[in-house]
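This is the structure, below, for whatever I ask next.
Every protein chain except one is present and positioned as in the full complex.
Now for subunit A:
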Amino acid sequence: MSEQEHSWTIEAKSSLFDLKLNEVWAYRDLLWLLVRRDFVSFYKQTIFGPLWFFIQPLFTTIIFTFIFGNLAGISTDGLPKPLFYMAGITAWNYFSDCLTKTSTVFRDNAGIFGKVYFPRLIMPLSIVVSNLVRFAVQLLLFLLLMIYYHLSGAQFSISWALVLFPMLIILMALLGLGGGMIISAMTTKYRDLAFLVTFGVQLLMYATTVIYPLSAALEKYPKYAWIIMYNPMTPIIETFRYGFLGEGSFSWGSFGYASGITFAVLILGIIIFNKVERNFVDTV
């Protein structure tokens, strides 16, 4: 290692577009160790361990089936109700977990951020990756449910759009990450936004096609359906359903739109995050 390689400067102002991604790469080992820490510490000293990951989506599905499916009678595009809801819940949960956990990253880690430097982006990234483990477990539950309904003869089929599934995960992760970072950066000084996040995410869920299909929204409220269509999570969840269950509205246009928004939010998030990161220790 030459000296040149390790020379550095600390300055009062930093370039807005220096995303410090090379630094993040240098600390990649830390990313995995943090993910491991989250996972291990989550189920240590619990009896059911990772089983807890199942319980929440399972109960939500049951309740949604009962309330929205049976009581309110909202259409599910002809799909078995639990299957329809669980598809939406599984995808939505991953996005909302990424968003809400990332949005408090500065506050949650103030202690460690105040004492040692490492690329701060590692923390939100580790959250997104840790949530992936949880998502995988919940997806497994969803697949089990799919097998069960398939064996009992329900009408649905996997479509070609399933090949987009990895893209969908990346989109959800990055959208949650970007949005969460913007919120987290803004809440370091003004805490008000933090109150908004929890119930804002809940409201957002109703503006996404989690408990109803897009087709039903277009049919019943053609005037207001644009709110739902412009929500970048809608194409993602619709594509997810279309891929796994063969029902849902998919178009390359809306898919491209969701990708574009995600990319924009992510870049904006990283820029704001890196800017705030330099001084947040003084205000948090």
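Here is the rule we go by: a residue touches a chain if its C-beta (ideal position, glycine included) is under 8 Å from a C-beta of that chain, and two chains touch if they have at least 3 such contacts; residues count from 1.
As a working rule, contacts and distances are computed from a predicted model.
Student: If you had to name the missing chain as UniProt does, which of "Lipopolysaccharide transport system ATP-binding protein", "Aldehyde dehydrogenase", "Sulfatase" or "Putative lipoprotein" would it be?
Tutor: Choosing among "Lipopolysaccharide transport system ATP-binding protein", "Aldehyde dehydrogenase", "Sulfatase" or "Putative lipoprotein", the correct UniProt name is "Lipopolysaccharide transport system ATP-binding protein".
Student: For subunit A, which residues lie in contact with the unshown chain of the complex?
Tutor: 3, 6-12, 14, 27, 29-30, 33-34, 36-37, 40-41, 44-45, 111-118, 189-190, 278-279, 281-283
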